[in-house]
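Yeah, one chain of the complex is gone here, protein chain that is, but the others are all in their spots.
Showing chain A:
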Amino acid sequence: MLLNRITKSNFININKSCLKNYFCSVSSGSSTTTSTTTTTTTANLLKVKRDDRFSYLNKDDISVFKKIMNDESGVITDADDLVGYNHDWMNKYHGNSQLVLRPKSTEQVSQILKYCNERRLAVVPQGGNTGLVGGSVPVHDEIVLSLQSMNKIHEFDSVTGVLTCDAGCILESLEQYLEPRGFTVPLDLGAKGSCQIGGNAATNAGGIRLLRYGSMHANVMGVEAVLADGTIVDCLSTLRKDNTGYDLKQLFIGSEGTLGVITKLAILTPAKPTSVHVALLSCDSFDEVKKLLIEAKKQLGDILSAFEFMDRSCIDVVLEHQPQAREPFDSKFKFYVLLEVSGFNEQHDNEKLNSYLEDVISRKMVADGTFASDSKSIAEFWKLRETITESLGKAGAVYKYDLSLPMDQFYNIVEVMKERLAGKNNSMVCGFGHVGDGNLHLNISTPKQKYNKEFLGLIEPFVYEFTSKHNGSISAEHGIGAMKTEQLHHSKTNSAIQLMRSIKQTMDPNGILNPYKVLPN
């Protein structure tokens, strides 16, 4: 009885404030305001009508679910408790679900989906609910299927490094499990205190270590998932190499919950580096940033673990809104690069990094710089990069874009937007992100102002068209969710989208899994 009173909404609020402090990668798409509550539902915001195919939830359905769940706490219908599940962490997308189910086993997930499929009840699979494109929350009254109660670690092989666990395991708890064993999760993002590994896989999450370890597509060895009709698909192999038939797990990875519900994962985890060094460099042109990247890959190759960049506007914003932050160098520069190396031999890594730094200094690729091996300074350098999102959010309305662009156009879009928006709404255009992966976070801030449709019109569809023209991606790592279904065509051809539709039709003929997401109407 006591446990039920600790409502989910309290829990989510704590997570939100933690996220605001630590979130690193940026959202994309139209806009975000800093107001904490809004009554606009996603349906109204994106003008999405409820699909007539879906039935409405009734009392009989709830009795059936209660029987399947066998545990009262797994079935949530109380209005207060539903709030947290119905909106995303940015408080931008609000749905209207009347029911949250929290199964404890794959078998329960199977029974739930089988029933929903027969009854034509729409379902939103939800992990840590930390997504940035409204993919994890209902648009209308879809049932929320939360994986949070499925959080056991099953097995760890210390020779292969393969970890087998439930989809609802929180990323940080996996890291805490692996650390004393000398291993680490191959991905790292600001939301690690709340995001779940199943969601990370379903969204093919990127993060700051992708440069070193690759994406989820590379690191997931096996998946156990449940299809829309309740069929359990067991592809939970822990093998590094397995070329037997179509690689089905890759379909689920990145599908954003529209092709199946991932219930278990087998992930390849690398050994945890024991020596970490971070260099913070500055230069006056983006050409120099590119040169630093080329040399870093050549000279630091095997120990390079992160290469991020930020422009001067980002530093200004952080200095303005983060009381602990300080100007890193004596002068201000146009670009800043954060370079991290991690390895297993302190001396060897130190020497390699030193040669690299000596080299780039002598070739005048750096205007100024510093480097540190102690945790305190490393954390301070990372904070400069990781608090950009939060600082922009504090300043006013932000229009965020998460793009992949070819290197020769990478920073051009920022300059182009600066020109295009010059003198309008006191706006500030910032560029930062995983330049090592070709992923730019373009953020346009209108300080002290609210979201403005006319201003948005100056940005969209221009940014998407620019990206499309240069064969870039309109969503490098955040996914499509509910936010970018209508922009999908900018980065995928019609034939590709058609093929996606056929796959969706085959795997989920009644379309009950996460409707209104990913594929355009």
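We take it that a contact is a pair of C-beta atoms (placed from the backbone, for glycine too) under 8 Å apart; a residue touches a chain by one contact, two chains touch by 3 or more; residues count from 1.
Going forward, contacts and distances are computed from a predicted model.
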| item | value |
| --- | --- |
| Per UniProt record, name of the chain withheld from view ["Transcription initiation factor IIA subunit 2", "Centromere protein S", "Protein XRP2" or "Electron transfer flavoprotein subunit beta"] | "Electron transfer flavoprotein subunit beta" |
| Residue of A:155, A:374 or A:465 touching the missing chain in the full complex | A:374 |
| Option touching the unshown chain, where A:152, A:217, A:240 or A:326 are the choices | A:326 |
| Absent-chain contact - pick from A:366, A:388 or A:512 | A:366 |
| On chain A, residues whose C-beta touches the chain left out of the figure | 1-2, 179-180, 274-276, 279-281, 326, 328-329, 346, 354, 357-358, 361, 366, 368-377, 379 |
